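Here it is, the structure, as structure tokens.
One chain of protein is taken out of this complex; the other chains stay put.
Per-chain numbering from 1; labels A, B, C, D and E assigned in written order.
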Amino acid sequence: MKKVVTFGEIMLRLATPDYQRFVQAETFEATYGGGEANVAVSLAHFGLDSAFVTAVPDNDIGQAAINHLRRFGVSTGSILKVKGARLGIYFLESGASQRPSQVIYDRSPSAIAGIEENAFDWKAIFAGADWFHFTGITPALGDRVAEETLRACRMAKSCGLTVSCDLNYRKKLWSREKAQAVMSGLMPYVDVVVANEEDAEMVFGIQAKQSDIVKGTIDDEGYREVARELKARFDLKYVAITLRESISASENGWSGLMYDGSEFYRSRRYLMHIVDRVGGGDAFAGGLIYAFLKELSPRETVEFAAAASCLKHTVHGDFNMVKVSEVMTLAAGDESGRVQR
Amino acid sequence: MKKVVTFGEIMLRLATPDYQRFVQAETFEATYGGGEANVAVSLAHFGLDSAFVTAVPDNDIGQAAINHLRRFGVSTGSILKVKGARLGIYFLESGASQRPSQVIYDRSPSAIAGIEENAFDWKAIFAGADWFHFTGITPALGDRVAEETLRACRMAKSCGLTVSCDLNYRKKLWSREKAQAVMSGLMPYVDVVVANEEDAEMVFGIQAKQSDIVKGTIDDEGYREVARELKARFDLKYVAITLRESISASENGWSGLMYDGSEFYRSRRYLMHIVDRVGGGDAFAGGLIYAFLKELSPRETVEFAAAASCLKHTVHGDFNMVKVSEVMTLAAGDESGRVQR
Amino acid sequence: MKKVVTFGEIMLRLATPDYQRFVQAETFEATYGGGEANVAVSLAHFGLDSAFVTAVPDNDIGQAAINHLRRFGVSTGSILKVKGARLGIYFLESGASQRPSQVIYDRSPSAIAGIEENAFDWKAIFAGADWFHFTGITPALGDRVAEETLRACRMAKSCGLTVSCDLNYRKKLWSREKAQAVMSGLMPYVDVVVANEEDAEMVFGIQAKQSDIVKGTIDDEGYREVARELKARFDLKYVAITLRESISASENGWSGLMYDGSEFYRSRRYLMHIVDRVGGGDAFAGGLIYAFLKELSPRETVEFAAAASCLKHTVHGDFNMVKVSEVMTLAAGDESGRVQR
Amino acid sequence: MKKVVTFGEIMLRLATPDYQRFVQAETFEATYGGGEANVAVSLAHFGLDSAFVTAVPDNDIGQAAINHLRRFGVSTGSILKVKGARLGIYFLESGASQRPSQVIYDRSPSAIAGIEENAFDWKAIFAGADWFHFTGITPALGDRVAEETLRACRMAKSCGLTVSCDLNYRKKLWSREKAQAVMSGLMPYVDVVVANEEDAEMVFGIQAKQSDIVKGTIDDEGYREVARELKARFDLKYVAITLRESISASENGWSGLMYDGSEFYRSRRYLMHIVDRVGGGDAFAGGLIYAFLKELSPRETVEFAAAASCLKHTVHGDFNMVKVSEVMTLAAGDESGRVQR
Amino acid sequence: MKKVVTFGEIMLRLATPDYQRFVQAETFEATYGGGEANVAVSLAHFGLDSAFVTAVPDNDIGQAAINHLRRFGVSTGSILKVKGARLGIYFLESGASQRPSQVIYDRSPSAIAGIEENAFDWKAIFAGADWFHFTGITPALGDRVAEETLRACRMAKSCGLTVSCDLNYRKKLWSREKAQAVMSGLMPYVDVVVANEEDAEMVFGIQAKQSDIVKGTIDDEGYREVARELKARFDLKYVAITLRESISASENGWSGLMYDGSEFYRSRRYLMHIVDRVGGGDAFAGGLIYAFLKELSPRETVEFAAAASCLKHTVHGDFNMVKVSEVMTLAAGDESGRVQR
Partner (left out) sequence: MKKVVTFGEIMLRLATPDYQRFVQAETFEATYGGGEANVAVSLAHFGLDSAFVTAVPDNDIGQAAINHLRRFGVSTGSILKVKGARLGIYFLESGASQRPSQVIYDRSPSAIAGIEENAFDWKAIFAGADWFHFTGITPALGDRVAEETLRACRMAKSCGLTVSCDLNYRKKLWSREKAQAVMSGLMPYVDVVVANEEDAEMVFGIQAKQSDIVKGTIDDEGYREVARELKARFDLKYVAITLRESISASENGWSGLMYDGSEFYRSRRYLMHIVDRVGGGDAFAGGLIYAFLKELSPRETVEFAAAASCLKHTVHGDFNMVKVSEVMTLAAGDESGRVQR
């Protein structure tokens, strides 16, 4: 069985139930998630051996985060427990129709941001592993975490792992300048880049022409240029871009684009009624990694990733709890949603 | 008041709340349902005298099933209570958008499947009754239940009742061969057959040409042939077919077709946002029986049945809790959903 | 800060959760609302000083209604507490798709309907206030309340307040004849009238030509005639009409029309997935009052009101808990619903 | 099977969940109950044929009340549906420890209070019946209902039924003087009276010496005098008194006393952890009636009634959903609460 | 109406429902509380004019905290909103029987801890006020907050307010040495001190002889010495001590002791079944302040405070939502918990 390691922050996610606004809520649904943890869970559900590396506080909230990962099949043996630390939190208000979802971050200071130098033994962690994945959120958590990400990348390459990175720009965490500086230092170790329709511009100033995100329209040619430029600038093997058409908070168009340096592969486009869109991009990355490790063709790969992440939009929480067979059925074109008895 | 008797299995339905996946669920919504019980509830809500015949375990789970029927107006006086038996269960995971709903059956062994020979006194049960309804699920539950269905059909005819059957093929319960053999033996007693877009093919090998269920498109002419063939082969009075267009788990097209041997009556087509689609076909059968007993015209009949079952898709649980006046308003064309004050 | 006073009834709202029918419900969601209270809450969320005047029973249910208003920023200092009285109730069953929402009123007798003569000291209440708002529901609650509304209108004009009225016809509360008689007596004090697609006809017999409410189609010209006629008959400054296209209980078109005596201003049209449509018209009135008090242009005003009330349809409960910035973003055309991080 | 008829009001019960105070509650648990309905449900659970007579509004709230009764086995065929009426409501805040439960009544006007003259056909209702039960609440609902109670009593006696009455004084409904006048007119038809520790004093001025209800202590001899006096004054067959020791809202002592004119029978005393104490007295009356109809000995009768009502205190809602076998086990002295597997 | 100002931190309280352990919880009940906010809510429920001073983040979580206070009657006009800040959080796991409740604090950094110098205009805040209350938690939040507490105390005295302080030692926030240093600087401004059985020792090293907190036994004489010593050392007007006997997490003994320099007043002792014990001490302080402002006698004062806080243990959340009449009834000795109809 192929083994994947992901590295980043896991947060307590406190979501208002049933489209409630923050000021109405009397309860929060408590789950746990974060870009890289979400990818690890996707892969565990696809049957791979997946491990998530992070630091959590040495208290019951930290333990609950570990339990949440463990429940959904992720190996948690390399997670650090830090005395006196806290777990980052994000509050989520689910939007509907013309009202967008709101995220309030309460992530600093967190256990992962406060790790000590050389906190992780990457050599041991990567033993037997085939793939390493992180996102642009991880190095944005602080200089110490950025250093650790670089250490991980170096060790991953020296151990022969494939490295993937989802750019995932977060403007609340760092400036575009800082992001560009740090991410440029990590790119040499990266084989596969995943980005959404904004990331490349935010992180590397690579802008898709003629697209208007707010309008929810997608200009294919613009994104092809972005992919070409990314691939060329960082000598990548593959660049994949998720294309979200934001029709409303309840309805999105969704598809993926992949570039292997010679050809562009565009997935089917899904028109989705959204249950929970957080983690959609992570599910795409998870699907991509699975497909690569299973050595699917580029076309099958982008279809698998797009279908997997389409399904994520129907699942509550950050985690994409879907099986390979479910993804395959959808990727093969069955969107009918007929009851499976 | 007209009286209808239905016969079959009632199961405990354990549904994950709010689109949760099975592996997420910490609670199940507990209701009770089954094809024939659902029809009985429809009819009770339309103001008819309806009775449901089955066997349940002689414990509090069986009692809860009885209470659930009783609450919604169904007579339960002929239900057997079997010591040491269990109630069949089905687990339901509600799908959304591209993710289909999942049903996991845990129905065997059940109280009804384990009944003794000549378990029911059909003569007494049919006293004063006008109509008997069963579905293809009932005889599929086991040879003893199939025999009992045949006994019921014979007595129903000898007592002058009209008999209707919803083909309702369930591949988990029996093979197509077994279904064809048993159902062919019951058809001579049946006056009205209801089927969905797959049943006729599965049970009797009567296939609609040119239709692709997964695509969700409907080819009218194909279904007309199916109806003609069914009517002819079994000398039926009426054949009615539900036409579901599975656009996604959240959105379906829905309409009905009825054939009286000379003309085809096609209902309005409804485009539905789905709250709960389980029991949609049963609600159609319920509407049909009501309309026949009220001697509506064929056109009114199919419109009533289609409108009744359209409304079912907006009601949680297997049971269609809608009133005649509500069905009539919709059947007359008011789909506006304006608040009724 | 501008100050607005509204006057009317607040009811306990008992809503079935999650699209349940009344006969299924084992719990009710308990909030509080009413046309004028809803406007007061809208304005409090927009940052204005808003006060609501009513009478509630002197018990914990009355206190809970006050607390609900207070929580959402409304001044409650002029609310009367009446010993031995009861609070009006409305039961709400949420519809979906082709099934309409149902409202069962249980409002009589209520504390407000049973107030004594000259119950409120309007001079004190209007101290420092800029605007007075009521709806056609208030005088419909009984002769005593109608008198009090007239007293309020007179004092408001003599104190120099602008007066607005949402016609809000409720057929369960009074006849069209009674409504016309009473409302005609109040109109001389009113500067701004808000109406929906039915109100003008029901209250004043002013009918929009060629529109069919049930069909959900909107004939603009018809509503322009209504606005012209209303303005002319009662010498109003502004007439605003909300235009709801009832496609289904789950999906509505929504827009607003405003007439200032010379020009018509038509807002954008929103196609909405509905979370809770009760209070939609009140949110429109709230948006209108805010825009007038902020002296936005007529075009901006109708856009603000339409966007504010569009957002209301995504919020559970009668109250429109949205901020000016959210309304402005939508009014400026961003319907994308993209996650706000 | 013995048949019992009870007559009175059924209300919507809106209870705050989990010890919440009214001003905290965001939801209410919605069940239905009332003194006589509660007795009918008790008897249905004991396997008797029990019917409840009342009037409810002809809307879905009235229907839900009927469904609630039907679910728990009560015949509802004689219930009137009144157009335009409302269902009485009571709000319940569950107390704990030193904080008492609070009841806010919102019962007037109600469908039952507004019935027409000679609303019920008692002769038909009592066909085949053995017992008629009402409480002091029923005639307190208004003169028309008091008349109807008297009509029922007369017909019951002329049909040979045994008549029981639970005095159940409600100071919010009528004065002590009015109660005494009306109840004295009904007593000649009554065979069995049930009362709690306050009723006899409140209704008939018969006071137990030396008892202090607030202190929660019970003086046996005092209650014996009350029973003797009641029996003598109204020529009753049996008088039964429930003896509640109110230690706190969470813990009560509970026992029953019965007098047959010659001997006093005192039940075991139960020390109860309370789940829901509303309906405790009704459960006692239900147990008593069952025991009489089954011709248990006086000692067995008071033990059955006390044990049945002890169990009620552990069941949520007004209704006592317990089986004869459960009552028998407790009445025989097994209070161990050991898991029944 | 008397006016009281309290100053401190308000936190988001995330409590596991229904005795769940942290590692089980899938939802958290979200309320807001903190020692001084709790006192303000107590006083608002007693009908006084109470204001709470703090700083919250300028986001919807901060707004929700304000709304929570506003809902329960507290004036929030002097609360600062700080951009980019976070609200402190505490996680609460409800214990039962032998399992203690657990609190995990996640309070640093918080908006209040990060206030600027001279953040509050105490002169304006104290206009018209009669009493100022704070607890030992406030100065423990950081040097800046300690300074602000001192500023508040000085201004309070110069404006003629009475000042009360609940010692409330929190070992997670500061050392005993730091506490003693800072608190000693504040004591000269304090008139009334409230303490629990541990505080005096922890803050000032004043130890009650012969008491063993874990054993749950109370040695009266020991606490009298503590009160005498506290009064003498800081020249206080009154010292009040809460005496908790921790029998288990479900059951506590509870009483209060007050010393006015000449006599000791010991309240009744309550044996409580606990619903929620957090905020019990704050409710005692709230009761004390109310009684002082109403000029009750010392005996009445300690009884009022003890009864008020006894009732708090039956209310979910930090806030004591009880009315004067309820407290009076209990203080007068009625612990019966009989249903109030």
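Some observations on this one:
Going forward, contacts are C-beta pairs under 8 Å (C-beta built on N, C-alpha and C of every residue); 3 or more make two chains touch, one makes a residue touch a chain.
On a predicted model such as this, the values are computed, not experimentally measured, just so you know.
Considering the entire complex, the omitted chain makes contact with A, B, D, E. For the options D:Lys172, D:Arg233, D:His273 or D:Arg299, the residue in contact with the chain missing from this view is D:His273. Check A:Arg71, A:Lys123, A:Lys172 or A:Lys209 against the missing chain and you find that the one touching it is A:Arg71.
Among D:Asp143, D:Glu221, D:Asp235 or D:Asp334, only D:Asp334 touches the chain left out of the display.
Contacts to the hidden chain, counted on chain A, fall at residues 67-68, 70-73. Panel shows chain D; residues 18, 72, 270, 272-275, 307, 310-311, 313-317, 321-322, 326, 330, 333-341 of it touch the chain omitted from the view. One chain is missing from the display, and on chain B it is touched by residues 14, 17, 21-23, 25-31, 59-61, 63-64, 67, 86-87, 89, 91, 93, 102, 104, 106, 109.
Here, only the chains that are shown with their structure count from here on.
Residues touching across the chain C and chain D pair largely coincide in numbering: over half of the numbers involved belong to both copies.
Residue-number overlap of contact pairs with A-C passes half for only one option from B-D, C-E or A-B: A-B.
Under the contact definition stated at the top, the residues of chain C that touch 2 or more other chains are 18, 21, 23, 67, 72, 102. If the chains shown are joined wherever they touch, the resulting network has some other arrangement, not a path, ring, star or complete graph.
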